[in-house]
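Only a single protein chain was left out; the remaining protein chains are all shown in position.
Labels run A, B and C following the written order; every chain starts at residue 1.
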Amino acid sequence: MSAELDSLYQEIILDHYKNPHHKGLREPFEAEVHHVNPTCGDEITLRVHLADGVVQDVSYDSLGCSISQASTSVMADLVIGKPVDEAMSIHEEFLALMQGKGTVEPDEEVLEDGIAFAGVAKFPARVKCALLSWMAWKDATARSLEESRG
Amino acid sequence: MSAELDSLYQEIILDHYKNPHHKGLREPFEAEVHHVNPTCGDEITLRVHLADGVVQDVSYDSLGCSISQASTSVMADLVIGKPVDEAMSIHEEFLALMQGKGTVEPDEEVLEDGIAFAGVAKFPARVKCALLSWMAWKDATARSLEESRG
Amino acid sequence: MKGLLPDLEVIRKDFPILERTLADGRPLVYLDSANTSQKPQCVIDAMVDHLEHHNANVARAMHQLGAEASEAFEAGRDKVAAFIGAPSRDEVIFTKNASEALNLVANTLLWAGPRRVGEGDVVVTTEMEHHSNIVPWQMLAERSGAELKWFTFTDEGHLDLSQVDELITERTKVVTLTWVSNMLGTINPIAEITRRAHEVGALVVVDASQAAPQLPIDLGAMPEAERPDLIAFTGHKVVGPTGIGVLWGSREVLEQLPPFLGGGEMIETVRMEGSTYAGIPHKFEAGTPPIVEAVGLGAAVDYLGAVGMEAIHAHEQAITRYALEGMQSVKGLRVLGPLDATQRGGAVSFEIEGLHPHDVSQVLDVRGVAVRAGHHCARPAHARFGVQSSTRMSSYLYTTPAEIDAFVDALNYTRSYFKLD
Partner (left out) sequence: MKGLLPDLEVIRKDFPILERTLADGRPLVYLDSANTSQKPQCVIDAMVDHLEHHNANVARAMHQLGAEASEAFEAGRDKVAAFIGAPSRDEVIFTKNASEALNLVANTLLWAGPRRVGEGDVVVTTEMEHHSNIVPWQMLAERSGAELKWFTFTDEGHLDLSQVDELITERTKVVTLTWVSNMLGTINPIAEITRRAHEVGALVVVDASQAAPQLPIDLGAMPEAERPDLIAFTGHKVVGPTGIGVLWGSREVLEQLPPFLGGGEMIETVRMEGSTYAGIPHKFEAGTPPIVEAVGLGAAVDYLGAVGMEAIHAHEQAITRYALEGMQSVKGLRVLGPLDATQRGGAVSFEIEGLHPHDVSQVLDVRGVAVRAGHHCARPAHARFGVQSSTRMSSYLYTTPAEIDAFVDALNYTRSYFKLD
């Protein structure tokens, strides 16, 4: 039993939960979004700052469970400083991992600490928790890009 | 099988169906009502003329199956010329017979040709057919009484 | 007989009710499938298994049972989406029946949004609709100030398409019609009418209640110009349970419509001062959805899919052709609707001179033949023929030629019982 729980609550996840990286809302930003998980009420306000095709900053304020908080922290680590295209493909990779029901082997090269979420994929009800901030990031990034285009 | 059908389609019923009594809309009347059986579309327009506490006339125009047509004819026979109170108690008696699921023994003294409908009570779907005109009559009579009072 | 399902006897074994007997030990000849279909064992078993082993509320419950129930429920949505070839599974909304699905559309069109229907607009329906596709539009017209107009139909039971130009104009905001008539059996030219309606920017709402059980539907394969914007059907007519209906709508249109009922599951955030709403499909699914019903419906459309909708359609046509032939041999019988089996669905309404439909269905019932008598919730279509009601026989994938024989025999017996000759 504890083994099953441990596969979900990896040390890395609990560490990020206790000490989230990049937390707080910062300037500058081109887009701010607010996403909610309607089933449980978890919320995130997230800002994206893009420049020269690179994710310069992701800042956020959020309330939620260990999985959603840790996932936000890991996401910020992964995308900040990356070209938008590369960040998007990391997003795709994380999404595929989460939707794979535990059958997808995570690539540590790409996902780094994100591989700790492999266990979450086996808990369908928690997948939404892990994806909340990623979806918010994708949404905000798309808006930032529109902003800069339009 | 034919026996079961015969218990429903008594000769008396088929006779009234072919040669309905008192049919047609006549003057004078105090109330006219229009009732519909929403499931099958059977309709009746019925007028009641009361005077001196007696049902002087019941006239009607109707469209419907053998049971509903015959029942209307028998009803008119039974109530025309009767004091309103007595007609109401005949109505009660007919209602009890119809709702008795075949367990009520009809009283020929009171119901005359109406006893032929005893078999209908065993066909729940047809009870509504037999009652359509009786309900219309009761409604029209109640309105006539209000009319004369008010 | 050509076109019959090859495994008809095997299929009949799937439907436990077909084995029961009625009064006097008579076998059941069920010819009322347009009213509601019978259920195969696999649908019943799927529901029982769900209730006995996986029952929990969905979406909101995060425990193991909740995950199982949610998965079973959403799998029902996937199966329905596959059954009609929906471009996206999120476009499938569960309602309580087809009537609610049609009301959902008529109701939300009254409120703010790009599709809003108002004063001066025209809503077009037809004279051959089921009441469930007339009354909601009457209500919309009354509440919005829009005008309700309708196609009439010919003596042969076909929509009078010469009215198209008059009815479908720049003022027309909605065109709604049935794919297959539940009374006449007519199959309407959905693609053609949809194309015309789309040309003027009107929304097309199709009542597929009688089409879904009988015709292969592949929305994704239809050219967009000819694809209706919304279609509705009902679980209990596609061998599924009562308590569930389906509204499919294109994502674009569903996103344009405001929410319908308010409550749990359809919200994003609720504050006392105001609320925001979830995306589709949840936006239109307030409250606990029909969970065990979605499980049953999923099993039902899987069953139909396994038999094959093409094969079911061919079977229906073969049976209907045989029935039409048999009925025309009955003296004084007039069919209300097309006589060509290839142009119609399997519901055949008729009248017999000198006999009231109640009396016909009564005699048939005593012989074990279950048909429907009345206006079949299509009073205007009856009025069009100057009749108040009719008798209707309707077959389905489990109907045999022998049952049609029993039906025709019973019609002849009825005439003789009432001494018509």
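The definition used in the following text is that a residue touches a chain if its C-beta (ideal position, glycine included) is under 8 Å from a C-beta of that chain, and two chains touch if they have at least 3 such contacts.
Since we're looking at a predicted model, the values are computed, not measured.
One chain is not displayed; in the complete assembly it touches the shown chains A, B, C.
Residue in contact with the omitted chain (choice from C:262, C:279 or C:354): C:262. Note that of C:79, C:115, C:282 or C:358, the residue touching the chain absent from this view is C:358. When you scan C:134, C:246, C:336 or C:355 for touch with the missing chain, the hit is C:134. In the full complex, chain A touches the omitted chain through residues 1-2, 4-5, 8-9, 14, 39-43, 63-68, 123, 126, 129. Chain C residues in contact with the hidden partner, per the touch definition given at the top, are 16-17, 20, 22-23, 28, 30, 32, 35-36, 38-39, 43-44, 47-48, 51-57, 60-66, 95-100, 102-103, 106, 111, 127, 130-136, 138-139, 143, 148, 150, 234, 236, 241-245, 261-267, 269-272, 274-275, 286-293, 358, 361-362, 364-365, 369-374, 376-377, 379-380, 383. Mapped onto chain B, the footprint of the missing chain covers residues 36, 38-40, 123-126.
Basically, only the chains that are shown with their structure count from here on.
For chain C, the chain with the farthest CA centroid is A. Between B-C and A-C, more C-beta contact pairs join the chains of B-C. Rounded to a whole number, the gap between the C-alpha centres of chain A and chain B is 75 angstrom. Computed from the mean C-alpha positions, the centre of chain B lies at a distance of 37 Å from the centre of chain C.
Rounded to a whole number, the gap between the C-alpha centres of chain A and chain C is 44 angstrom. Across the assembly, chain A contributes no residue in contact with two or more other chains.
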